[in-house]
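Heads up, one of the protein chains got dropped from this complex, but the rest are sitting where they should.
Residue numbering begins at 1 within each chain, and the chains themselves are lettered A, B, C and D in the order written.
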Amino acid sequence: MNQLHFPILSTIVFLPVIGALLVSLIDSKKETAIRWVTFIVLLLDFLVSLPLFFYFNSSTYQMQFVEKVPWISSLGMNYYLGIDGISLFLVLLTTFLSPIAQLSTWSGITQKTKEFNIVLLLLQTGMLGVFVSLDIFLFYIFWEFQLIPMYLMIGIWGGPNRVFATMKFFLYTFFGSVFMLVALMALYFLHHAYYHEYTFNMVTLMSQPLPANLQFWLFIAFALAFAIKVPMWPFHTWLPWAHVEAPTAGSVILAGILLKMGTYGFLRFNLPMFASMTHQFVDIILIISLIGIFYGAFVAMVQPDIKKLVAYSSVSHLGYSMLGMFALTTIGIEGSIMQMINHGISTGALFLIVGIVYERMHTRNISEYGGLASLVPIFSVFFMIFTLSSIAVPGTNGFIGEFMVLFGTFESHKVFAIIAAFGGLFAAVYMLTMFKRVVFLKPLNPKLLKLTDFNLREWIYMVPLVVFVFWIGIYPNTFLSKMHASVNHLIEQTKITNVNPNLNGKVSFDNKVIIKKSGLKG
Amino acid sequence: MKTLVLLIIIWPLIGFLINGLFGKWTKNYAGIIAASALGLSFLSAVYPIWQVILGNIYDYVYFTWMPLGKFSVPFGLRIDSLSAVMLFVVTFVSWMIHIYSNGYMKGDPGYARYFTYLNLFVFSMLLLILGDSYLLMFVGWEGVGLCSYLLIGFWYDKKTASDAGEKAFVVNRIGDAGFIIGVLFILFNFHSVTYADVFPFVHQVLTPETATIIGLALFLGAMGKSAQFPLYIWLTDAMEGPTPVSSLIHAATMVTAGVYMVARSNAIYDMSPIAMEVVASVGAFTAFYAATMALTHKDIKRILAYSTLSQLGYMFIGVGVGVYWAGIFHLMTHAFFKGLLFLGAGAVMHSMRGLLSTDLMGGLKKKMPQTAILMVIASLAIAGIPPFAGFFSKDAILAGALEMGHPIIWIVGEVTAFMTAFYMFRFVFTVFYGEEKVPNLYHELHVHEAPKVMTIPMWVLGVLSIIGGWVGLHVSGEIPIEAFIARTAPTLEVANEAHYSEAFLMGFSACVGLLGIFTAWVIYIKKWITAESIANTFKPIYTLLANTYYVDEFVYFFIVKPFWWVSEFFLWKIVDVKIIDGGVDLFGWISKRIGWLFRTLQTGFVSHYAYWISIGVMLLTGWYLVRII
Amino acid sequence: MLAAYMFVSVLLFAIGATGAMIRRNFLIVLMSLELMINGAGMALIVMSYFTGNISGQVMFLFVAAVAASETAVGLAIAAMMYKNKKSVDINDYTTLKK
Amino acid sequence: MNFLAYYSINDLIAIAPQLILTIFGFIVTLVDLWLPKTEKSANAFIALMGFILAGIVSVMMFDSGTTSAFVGMIVTDNASLFIDLVIIIAGILAIAMSVNFVDREDINIGEYYSIILFSSVAMMFFASTYNLIVMFISVETLSIGMYILTGFLKNKSESIEAAMKYFILGSFASGFLVLGIGIMYGLFGSVDLNVISASLTKAAAIYKALGILAFMLIFIAFGFKIAAFPFHAWTPDVYAGAPTPMSAFMSVAPKAAAILALMRLLVVGMHPIQIEWTQMLWIIAAVTMTFGNTVALWQKDLKRLLGYSSISHAGYMLVGITAANSLGYGAVLFYLFGYLFMNLGAFSVAEFISKKGDTNTEIANLKGIAYKYPLIGAAMLIFMFSLAGVPPTVGFIGKYYLFSAAVQSHLYWLAIIGVINSAISAYFYLNVVVTMYMKGDTEGEFSILNSGLLKTTILIGAVGTIIFGIFPSYILSIALHSIAF
């Protein structure tokens, strides 16, 4: 049901595309005009997305702000948008982070600014599309589409060996999601075999799960695609490359939002649709997430390059999120969503910080820094706040997410929670050693002397992030209250495991049916 | 009343915000703002403490902090007898130290920043004490750890200071992990973390095994925070921070948080004798172990640090054995005299322009008479000489240990008491009495008495370290402090409580203290047996003690170095780059290799293409030829 | 008798095919291709005779016409090759490879 | 015997598009005699008019039910009209591409356009007949047309080499076709696929086995035409050697006609032996895809790369046919429609950067083109992503339907191989994008074939790829409806 009776989701998703067209008309010489127009469009997008939060009815788990238009009716595809408790905050995170990321590029990106801003706007559309689409085909289209702008962003405005990084990034994710495509098709036909209806509608697919023996390969294919995106432990090697080579705005969005698509995918596909298989895979995924937490922390400790360090830290943070999710408890999943949002804010902010310093110093390895506290005090204070939030010091947003994840996991798997509790320790180790070597100690490197502190623009995009760090830290209820209904419903769905529809399990496809029945139910 | 309780916390927070945000403008008034914030907080604490003494308990909930599915964690403050004592100690001693710091830190470039951190520290410490749930205690717990990290590494351009700060935070984090696990167990079993919902139902909900697990987990947190045996390595390095910080954080308040936590969760500990045993024995061992190291050290602050370690050991013996009130009582008195000792050491350092090693000092009595007298009072208190505060609290603990059936711990306690007395007076004699070791050093440094602003708080603490103990005297049949604290933390009922005469115990520990002073007097004043002769008779032991059992080196080479090496060469270079990344690139390589093989088909010769067509023909027809043969 | 005739036509076809594959001279290849199609055409005629249905011969007509036009184009290509590299050896033309 | 008893006017109407093109072929040849050497491009516009007229007629004839003409030789049903449309659009775009190209290479003679027209006629006949002999003749006609067009750049040795190779291998393969037709005619007494299919269903085992063998021989020529694995070897050399507009035309139009003819042969003719040909096609499709994609990884020249990519796309289409269900056949038709825009667009960009003598089409020359000619760069980006099968493009939608058809008939492994192949293909397609965007700007001036018509083809290609990528439902429903057989 669409409370606002106004296609708000479509406007949010396609406003950036209009913006991109607008920007493409501006002459590429007028860079400030381009930057202003893009920023205003993205800001507008954020303002338009605010009513989603206020009009959101947190009592029901039904999809809200729904828009459904038949797209390819002959195969049961509809242009079907909608959000619920789970995807609400991811949409808000996207619309919130993008204007900030754009603002950070005003001095960072100097050549080909017009193309950059167009790519950034298209990326925004791609990401929003993933979070709001409820038709799995539409989901897949947006899922792949957002790869292109990110690919171009890393490839064109990236660091020295950006081509290798961007190719690895694109191919790795594309390879994973291509298996998801086959699984999607199999799901489409298997669902028809059992429920005699050709549909891509996520909600119906969730409510009518398949018999357990069929779910095995589907689960693995979807899990592979999402694990690469999260990135879970063995599939993470593209992340450091992509982060090191991406421009600041690219890293912010990559860490802030793109990684969340993996976890969101698990929440939308693997948990509800393949519930019985989820239960069998819980232990394996928990172990992998644990490895991810500790592995990410250990390898982050020894990184010479700040960006790589923060990249491996996201592997560790998202390990927590996956841990909470596959504990299959309400608090665990809510904690996992909170962890996603917190990781978006704190790691996004850390990348902005690194970006600010990189813009002035053009180097990222830690050994060249030192003693920033005495040179740029305000920068160091902000840097400290975000370090604390990423170490999950209570009072900041990190703690809320981590504690809920730990408790959620504790409820179902005590041993894993206890091991994970020690993860926070290693997070402190790598973040603080890096923080010490960059901010404390004496400023030995002469080049550091010409560092300038925050200018007005940097203030503007840093303050909201700090506000959210403490707002979630101190009063997380505003966010958690919106999630309860949807998360509880998701837990109910993961409980339906023994499904035996009327058919005797023998899968039969009748080939000719698509053509004869022209009016397919969407 | 509700807002008054909240005010206690808000004052330091306001102080923190003013100094933090407007640090540039409140350049030299920062000290005054911070001190006055603390003063106001103490004043607003007096009335509630008085009410609590009169017998009522206050427990207010302000808002729900974190909704956890079915139940939620409220943000609430609670003052009962236990937290009242802590509240008094923390607010009063911090107030004194704030005043003292005004003098000590004058002229330091980070003046405003110092007071911001100090106020934040007090805010988190108050949160820790007044929080009405384990989670809020944990918030304070980590907040305090954070502030100690900031304050230790205050002079951040010194590499040793930043390393020490970081080491402190990391070791605390190990403890915090244990604490979190304890909190998880509590939350899981009791469905809530607030004390009001946990302690009354301990018996119905918990089995002894879970109680032990919770107890041990929480104790791991306590060990991290209060620097007990394995996790004590950060405290000695924490001396890198400014001395008032050491006195406030690493003597009076933060390190005692562990003791308060164990006392607070006495209901749980009562359920598991094993946990109690562990706490007591670790406390005893730390006390003895730290005392041995203090014997040989030269640096004033290091000696005081080791003495703090050993006194903390005592407190854990107290709470571990079951006499919670004794542990808390010793905590209070220790806050007074140890705070004073550190302030004194700070005064000495301040006038000696930062020189710390004892063999440069001698006969300071002449130059700094007031500090000398105060230091003597504090040393007497810590040594456990009757009229002074230390005696009553330490004796209560040792008596408790004996009565509760822990004779070994009692013996270790007594031996440590002897050693404490010895090293304290070794310090006093070498520094203040005797002649000037380095001719006219004092003259060059024109050493002089500490300014007024530093001596007044020292005098106040001096008075308190004398009268502080009297609260432990038998008055009208029962010890006031024991009754007061026992309201929330009743002493453990032990079946065969052995009764020894009060007088015998008191007398014995007093003699031990005097014996210690006498031996110090013999060696350092009379020099009948010089320290050097003892040193080379027990050469191996001396060197072992001198460099603290090589623990730091051990930790560095056997834990830190291999850790870094494994994660750098094995995890990163091999596993990440070679195995996983290699595995991924393998796909690329395979497809290229297949492409290379196929590529050789395209030789450019028409005839070869024709061959391929005929091969295709032969395959297609051959495959189905079988059917017609 | 059918087998005998079919043997001849298949033999002609195979010889033409082998010739096209092994010879270097484009003209000889042309002729062997011609022979191949002729063999296949013969098969058509044989089939039309043994099944007693005239359309096989009509089809041969079309095959012959196509073969002729193919040869014409082949010779045009041969002329071009000769003009370009003064040689009609197909192994001289292998620049397009890999 | 009255001649008219057999034929009437509606036979002619049934082959109206072919007739129009033939007439225009003659017009072009005649007009060319009067045109002075300088205004030879008038031929092009006449040819364009012919194609457009034929296009309009075939669209009008749509949905008028299947009419068989010439005593069952020709069947103009929706499918053949659909493919006629594809051929016509390919023809239009090819001619638009070659107007300036021909001028630059000074091969600007009337025959160029008339041969294109005549071979398009042949392709239309090839695609709309159930009679084997008509298939043979139309295959040979279009092949001869293609040999000539490949060799049109007389003084370029690669073009001659390509023509020579194409000629020898083409006639070699058509030899097998004639033999196959002969045996099939012998076994079942007729060359009409419906009759063959009827007699095959009730034939004895030995006849069936022999029928399979005859079919295999016939398949060789089809395999050669669509560049399936064992018979693909000519494609890269011919596409690299031939003049770019012609390799573009060749990569779409004859392949489309061959695929529809193959579908008619398999679905209608060889229905009784479906199991055998599905097995065979399964293997050929898998190997063709893998071959096309893996070898393309090594290519340096854009035209050769597109040659290998057309092999791999033939593989994808074979997957659709192997699925042997109506969704699969519809998907193949849709894919051909989509492939038309992608491939012609990509070839036109290749022509855009080529120098006189049709050389210099290496991928390296694309370096930094995106910043000098942003629209051309963006168009090439769209083509590359579409060929790789990345969404919002028609390539993705086409591949999606093909593989979902395979999944529908339980060919999971084939779909997985196909999907892995499109992942591998992403590498070399994106390599082109990398050279365009990410290797920095070029210093010197670009040597480009500056022609308005060429730019319009690129634009049409890009717009078509995006539009049919986002709104494929109309074309898809037409494609699905036209699979009546």
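We adopt the following convention: a residue touches a chain if its C-beta (ideal position, glycine included) is under 8 Å from a C-beta of that chain, and two chains touch if they have at least 3 such contacts.
The definition used in the following text is that contacts and distances are computed from a predicted model.
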Among "NADH-quinone oxidoreductase subunit J", "Xanthine dehydrogenase family protein subunit M", "Thiosulfate oxidation carrier protein SoxY" or "Peptide/nickel transport system permease protein", the UniProt name of the subunit that does not appear here: "NADH-quinone oxidoreductase subunit J"
Visible chains that the absent chain touches, using the contact criterion stated earlier: B, C, D
Among B:L68, B:M404 or B:A610, the residue in touch with the chain that has been omitted: B:A610
Contact partner of the left-out chain, one of D:S138, D:N343 or D:S386: D:S138
Contact footprint on chain D, counting only the chain that is left out: 1, 3, 6-7, 22, 29, 69-71, 73-74, 106-109, 111-112, 114-115, 118-119, 121-122, 125, 131, 133-134, 137-138, 140-141, 144-145, 147-148, 151-152, 154, 179, 183, 186-187, 189, 206-207, 210, 213
For chain C, residues in touch with the removed chain: 2-19, 21-25, 27-28, 30-32, 34-35, 38-39, 42, 45-55, 57-62, 64-73, 75-80, 82, 86-91
Missing-partner contacts on chain B, residue numbers: 605, 607-608, 610-611, 614-615, 617-618, 621-622, 625, 628-629
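As a working rule, only the chains that are shown with their structure count from here on.
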Averaged-CA centre spacing for the pair chain D and chain C, given as whole angstrom: 26
Euclidean distance of C-alpha centroids - chain A vs chain D, Å: 42
Distance from the mean Cα position of chain D to that of chain B, given in whole angstrom: 79
Of all residues in chain A, the ones touching two or more other chains: 171, 175
Chain B, residues touching no fewer than two other chains: 588, 599, 602, 604, 606, 610
Chain A to chain D touching residues, read off their complex: 71-75, 112, 115, 137, 140-145, 147-148, 151-152, 155-156, 162-163, 166-167, 170-171, 174-175, 178-179, 181-182, 185-186, 188-189, 217, 509, 511-512, 514-515
Chain C-touching residues of chain B, taken from the complex the two chains share: 599, 602-607, 610-611, 614
Complex interface listing, chain C residues touching chain D: 9-10, 13, 16-17, 20, 26, 29, 33, 36-37, 39-41, 43-44, 46-48, 50-51, 53, 55-56, 59, 62-63, 66, 69-70, 73-74, 76-77, 80-81, 83-85, 90, 93-98
